[in-house]
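Down below is the structure, laid out as structure tokens.
What you see is the complex with one protein chain gone and the rest in place.
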Amino acid sequence: MSTLPLQPFLILALILFCMGLFGALTKRNTIIVLVCIELMLNAVNLNLVAFSKYGAQPDITGQVFSLFSITIAAAEVAVGMAILIAWYRNKNSVNIDEVDELKD
Amino acid sequence: MIEFVWLIPTLPLLTFILLTILRDKVNQTGSYMAICLTGMAFILSVLVFIQLIDAGTAVQEWEWITIGSIQISFGTLLNPLNGLMLILVAFISLLIHIYSLGYMERDQRMTTFFAYLSLFTAAMLGLVISPNLLQFYVFWELVGLGSFLLIGFYYYKNSAKNAAQKAFIMTRVGDMGLLIGLILLFWQTGSLQFEAIFSAITGGDVEGSMLTLIAILIFIGAIGKSGQFPLHTWLPDAMEGPTPVSALIHAATMVAAGVYLVAVMYPLYMASTTALMVVTVVGGFTAIYAASIGLVQNDIKQVLAYSTISQLGFMMLAMGTLGYTAGVFHLFTHAFFKALLFLAAGVVIHAIHTQNIKQMGGLHQRLKLTSITFAIGALAISGFPLFSGFFSKEEILSAVWADGQYGLWLVALVAAFLTSLYMFRLYFLVFHGESKQRLDQIGLVPKTMKIPMSILAVFSIFSGFFNTSWFGSYLGDWLIGDNQMLTNTHHGSSIGVMLIASIISIGGIILAYMIYVKKSFDQTSLQSSFSGTYKLLANKFFMDEFYHTSFVKGAKGVGKIFVYVERYGVGFLLAFIREMLTTLSKSGSKTQTGQTQTYAAVAFLGMVLFTAIYILKGGY
């Protein structure tokens, strides 16, 4: 029987999400930006799992969804990494400031 | 037949539409078609007129617009005045259509000419059968449009272009008066139907001063269209159009519209002595003013134009002195002899290709028929005894005398004298004396031009007998009929007035003969002894120059001020706005860095802003 309430988990998720967000919006290395996005995804997963236990309708569904989300995150990292490497071959840089093709 | 009266203006309108559509396909056929349809309109109007003699009035109306409780209808109204105008306009138009066939023979744009001519005719025919002021106004403007198109027919000539614009703008000044009067009238009586307006006026529903104002405003419209002083300057310039057009404008359509307007609104004028006085004075002044200018002009058409203005002044004078019958009667006779004079002048211009009478002379030998018909027209307009003009002019003089306007009566007499003087000056200079051109080059006058002239000559002689104090005033009696609103103002003309009128007319002719044929007086010495007067008259009292310095220069001055306002005020403002926009958009385009991270940061900050506001407002 658990004695912890819901809030600590949500606050932990919030803190992690904020840190990930800050990193994603300020870091210049594209790989680190990807890492930060992973961190945000993890915060979301934590929320899913926490609600699966303490939610309005506690159910296994939350855990199932966190699994789906982990899968999608893995796919995203794979594609993101592939794009990054292809781009690196062109520009010889992983600096996100130099990604400004949208300008033209 | 009377219920088909709406067909009469529709037929020429149809011609206009057909000729405009088929402009490139038909040439000669198009003009025949125009003549046929106008002829049908004429026949129809004769039939209608015959029925109308018994019926008296006939009204047809259909609903047009309903705004709230106000109904505006369109339709046709026939009363003696309208019937008379209808047949007159249709007849003159038909003759001029036929004449144009010969006159415009060699013109490339003959079809266009006939199309415009038909539009003009249609507008005037529609005007005279309008049962309400709104419909009247629509056709009134259409007449203006028709005259604009026709005066500017030779649009490649700058003078024609300017004349067309001048005619349009000058009449527009008058139209403004008419429009304001019309709106005021609607405001006061709540209707635009002639019947309703008249019953409201005779019932005393409209205040006296307002009535006067409305009457004068509407008269300003008539001044513009009929070329009365001071809005007359467009009429001489309108001579730039082809001569048949001048004939049509001066005889039956455009300028007659103004007199017709006063005739139609006559109950309104009857109710206001001040308005009547204005009409009288303007008419009288215009009559002598234009006649004096006509005395010294050297352009054959200009002389005729000023004579028209003068004759219209006579009509207005008659209208103003309660001579309703006299005014309409003079309009009626004037239509014939003025059309005749213009057509004859057209033949002359057609033959020798100049309009300057100093370069004419002796044309009687070659253009016998033209010379005779022109003489008939001149005799008629001068009021030579037993010609049509004699009776109508005598009627006007008696009306003025009976009204007690003895000063104006004298003015009218002098104007009549001047009329016969300048008409015969014109006649003698053009057709008699030494010829200054090689006459053998003059070709034959086409039959299409001769026939209308002959017909008009007959009418110029005899149309006066419709209304004489000897045989009976058929026209006058019929025009007044049992209409309560018009008083029967036929004045038993005295032998004295008749005698004086005859003497005046013959005196003018004799004087002209003495000066220009016998050369009893030396023209040049006359000119030099009255050089100041001569200059004043030759320059048309400097009216054009006056308008030029007052209105044109004034408007140009105002325009210049606005040019500066535009250049420095608006221009500066615009430059400011433009610079601001450029700066803004330049700085805006700088935000497009292409860096998704920045975009995301901005989007995130926006979201934070909104959620923060949401929370602060009480959120969740």
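For clarity, chains are labelled A and B in written order, and residue numbers in each chain start from 1.
The definition used in the following text is that a contact is a pair of C-beta atoms (placed from the backbone, for glycine too) under 8 Å apart; a residue touches a chain by one contact, two chains touch by 3 or more.
Quick note on the criterion: contacts and distances are computed from a predicted model.
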item	value
Chain not present in the shown complex, as UniProt names it (candidates "NADH-quinone oxidoreductase subunit J", "Co-chaperone protein HscB homolog", "TRAP transporter large permease protein" or "4Fe-4S dicluster domain-containing protein")	"NADH-quinone oxidoreductase subunit J"
Residue touching the undisplayed chain, where the options are B:Met210, B:Val281, B:Ile349 or B:Ala601	B:Ala601
Touch residues of chain A, complete complex, unshown partner	1-12, 14-16, 18-23, 25-29, 31-32, 34-36, 38-39, 42, 45-46, 49-50, 52-56, 58-61, 63-64, 66-68, 70-79, 81-86, 88-89, 93-94, 97
Residues in chain B touching the chain absent from view	598, 601, 604-605, 607-608, 611-612, 614-615, 619-620
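We adopt the following convention: only the chains that are shown with their structure count from here on.
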item	value
CA centroid of chain A to CA centroid of chain B, Å	88
Touching residues (chain side chain B, partner chain A) in the complex	592-597, 600-601, 604
Chain B-facing residues of chain A, complex	21, 24-26, 33, 96-97, 99-104
